[in-house]
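Beneath this line is the structure, given in structure tokens, with notes to follow.
One protein chain is absent from this view; the other protein chains keep their places.
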Amino acid sequence: MIDLPPPDATQATAPARKRPRGRLLVTIGLAMLIALLAIAAFGPLIAPYSPSKTSPDSLAGPTAMHWLGTDSIGRDLLSRLIVGGRSTLLITFVAVALALAAGLVLGLVSGYIGGRVDLAIMRVLDVVFAFPVFLLAIAVVAALGPTVRNLILTIAVVYTPAMARVVRGPVLSVKRWDHVEAARSVGVGEFAIALRHVLPMVVSPILVQTSLILANTIFTVTALSFLGLGPPPPDPNWGSMLAEARQFMELAPLTVIGPAVAIVFASLTFIVLANGLREKLDVGSR
Amino acid sequence: MLRMVLVRLSLTVPILLGVSMVAFGLMRALPGDFALAAAGTTAVSDEVLRTTRRNLGLDRPIWEQYGIWLGNALAGDLGHSFATRKPVAGELLPRLAVTAELTMIAGLLAMAMGATTGLASARLRGRTDWIVRGLNSLLLAVPNFVVATLMVLLFGLYFPTVGIFNYVPFATDPLANVGSLLLPALALALTVSVTISENTRAAVLEVSSQDYVMVARAKGLLARTILGNYLVRNALTPVITVTGLQLAALLGGSILIETIFTIPGMGQYLFDSVSRRDYPVIQAIVLVSSTIVLMMNVLVDIAYARVDARVSYD
Partner (left out) sequence: MDDRGTLLQVRDLTAQFNLDGVPSRVVKGISFDIAPGEAVGFVGESGCGKSVTARAIMRLAPEGSSVEWGGRILFRGQDLLTLDEHEMRDMRGRRIAMVFQDPMASLNPVMTVGAQIDDILCRHTGVSRRAARRRTVELLGLVGIHDPALRADDYPHQFSGGMRQRVLIAIAVSCQPDLLIADEPTTALDVTVQAQILRLLMRLRRELGMALMLITHDFGVIAGMVERVYVMHGGEIVEFGEIDALFAGPRHSYTQALLAAVPRIETARRTA
């Protein structure tokens, strides 16, 4: 499981200076993300074959007709790989968006109101936080059934505490800042203060955290599919493709490569983005 | 010290209660009927179903059910498996031992790799730093089940003599047992080592800029003395803390690794139980692993506070 590196891991030395590396990494990460999204969006148009079209030519190695070979019932692996990213990315983005929304609301409310409300919210989140993420995801999906909706909800719930904590921390420190005090003293409403002054301050750490959680979610979704707890067949997805390739490894070893590369590429996208954002936005430096 | 331990433990109790409620509630929220799931088939008579319900206590109020379940769990009774009808605790314990061993080896490997690369990164800086951090990003992007699958591909197919699927029980041959766990542990350790590496790097950089390291240099001490007594000894505490907190990640990852390498641990047990819809087992594993992780966090906190009491010089 991917873990979040400490916020000060990157910037322990560098004094104030321009961060061209951060900008480069963000550019690379964005380019990878756009490529990923484009393939997901236009997948069915790009794919050379229908991902569910079978052929007698099963478990074939890479050929001119099938660049990545075919699976056990003769479906074109490249096409399945292209189309297979859609469900993974869909689940990932929707789940993280939900976690982000929930984390924002809970973190802002918790950090801003403080006191007993803060305590109650944090205690409940602590309980969710106490579970090993992947284990909880397996248990919930196993209990509720592996549908796309359940996967999304499960992952959203599992990552909400991490999001909420990232929001709450800066809010706690930001809300005592002078210009927030100033706004309050001239009678700006509490809600407007939260929205206008506090929220912008917490954007940078949230961006970094979101991309890290996106990488984590790619892991969780593909790992669940790998264990057979992903979106139900026949729709292709990377995790189950890797599992299937593993089954037939002795007959067609190279079929492992495609899904493996796809999974790594997707998580690398968000890790590069997170590292770049962290350097560019100077998150975590003292 | 004792006070601190008690306070820390008392803070954990409500979380543990919450965890147990989730673990319990999850299995009562099953679509369909718990009794039906227990029977394992839909083709049962109403009479049998009623008996099952009564036996499982499903006819009582939900809070009472929870109380009984929790009481049993505290007494070490984690219910009976739907599949084998045997007590879950008895089946779980030997598997837990296997997972504990795998996790421990992986933890040690991760610490060795992470500490070495992190230290090299922080001390040598420049190109080494750049390479280590680049590799770390890359490693972080390769999920452990992909690593494991590629390992299986590499060794199973091209170096079959290595025999990666030959799990040897500890009782049979302890040395061969550890040997058979090395590759799986490595697959499990890689991503965790990245976290340790990044934290080690940060800790060493932090310590390097401390005045006492400058004083050590001004004393004319040898580089290895400074490294050992001044840098590493001070950077060790945060690194060990981080390693302890990685237990959750290791336990989660072991589910995948054990399944791929066919190691008869808790992870594989969970996987089998999921495919068999053996809910009491799933419930027990969720409860037990969360408890272990929580307890580990408490231990890390206490250990840190102990060192901190001595370290704190402010």
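In this document, chain identifiers A and B correspond to the written order of the chains, with residue numbering beginning at 1 in each.
One rule holds in what follows: contacts are C-beta pairs under 8 Å (C-beta built on N, C-alpha and C of every residue); 3 or more make two chains touch, one makes a residue touch a chain.
Please read all numbers here as calculations on a predicted model, not as lab measurements.
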| query | Which of these, B:Thr52, B:Ser81, B:Thr117 or B:Asn234, touches the one chain of the complex that we don't see? | reply | B:Asn234
| With respect to the chain omitted from the figure, which of B:Thr225, B:Thr262 or B:Ser275 is a touching residue? | B:Thr225
| said: I'm checking contacts with the chain that's been left out. Which of B:Leu188, B:Leu205 or B:Leu270 qualifies? | reply: B:Leu205
| remark: In the full complex, chain B touches the hidden chain through residues 125, 205, 208-222, 225, 229-230, 233-234, 310-314
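Heads up, the rule we're going with is that only the chains that are shown with their structure count from here on.
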| request: Take the average of all CA coordinates in chain A, do the same for chain B, and state the distance between these two points in whole angstrom. | output: 22
| What residues of chain B sit close enough to touch chain A in their complex? | 14-16, 18-19, 21-23, 26-27, 29-31, 137-138, 140-146, 149-150, 152-153, 156-157, 191-192, 194-195, 198-199, 201-202, 205-206, 209, 242, 246, 248-249, 251-253, 255-256, 259-260, 270-271, 274-275, 277, 279, 282-283, 285-286, 289-290, 293-294
| query | Which part of chain A faces chain B closely enough to touch in the complex? | reply | 1-3, 5-6, 8-9, 12-13, 123-124, 126-128, 130-136, 138-140, 142-145, 215, 219, 222-223, 226-229, 242, 245-246, 249-250, 253, 256, 260, 263-264, 267-268, 271-272, 275
